[in-house]
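A single protein chain has been omitted from the complex, and every remaining protein chain is retained in its original position.
Presenting chain A:
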Amino acid sequence: MKGKSLIDVLHEIQEANPENYVPEDLALRVSETFKTSPSKVYGVLTFYTMFSAKPRGKHIVRVCRSLSCHLAEGEKIVRKLKEELGIDFGETTEDKEFTLEESSCLGMCSVAPSMMIDDVPFGNLKEEDIPLIIKKVREGAL
């Protein structure tokens, strides 16, 4: 076994950061540790959608936009989420609680439309579920 890869380390840094991102100073230290250039680290960081080089909210909301969810009227869920959170994709709420992101497929097609908040999956979503779920998460009941 070769030990941890650059991606493993970036995962660890991001998971330990309450703002869910990889800060520049740590990214620079990663480049020193792996004896590679900062641009290479930045290249990896921005290649993968789960990583962020900018601060994000406490909770990451990933809504699925795959064909399966699209056929199950997933766009309504997308609209409702944007409305409820008052933000667009890639944005963070003012209270720094939520960042909204789109996912290409969460692999939950049989319970479409679906989304994940952090590690928790939600399926068979209806528009009226969204405010309740967001409220629960805000109250720390996830």
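By definition in this document, a residue touches a chain if its C-beta (ideal position, glycine included) is under 8 Å from a C-beta of that chain, and two chains touch if they have at least 3 such contacts; residues count from 1.
The working rule: contacts and distances are computed from a predicted model.
Per its UniProt record, the hidden chain corresponds to "NADH-quinone oxidoreductase subunit NuoF" from the list "Ferredoxin", "NADH-quinone oxidoreductase subunit NuoF", "histidine kinase" or "Tripartite tricarboxylate transporter permease". Of the options A:Ile13, A:Ile77, A:Ala112 or A:Ile130, the residue whose C-beta touches the omitted chain is A:Ala112. Only one of A:Tyr21, A:Phe98 or A:Phe122 touches the chain withheld from this view, namely A:Phe122. One chain is missing from the display, and on chain A it is touched by residues 1-2, 5-8, 10-11, 34, 43-44, 47-51, 62, 65-68, 70-71, 103-112, 114, 116, 119-124.
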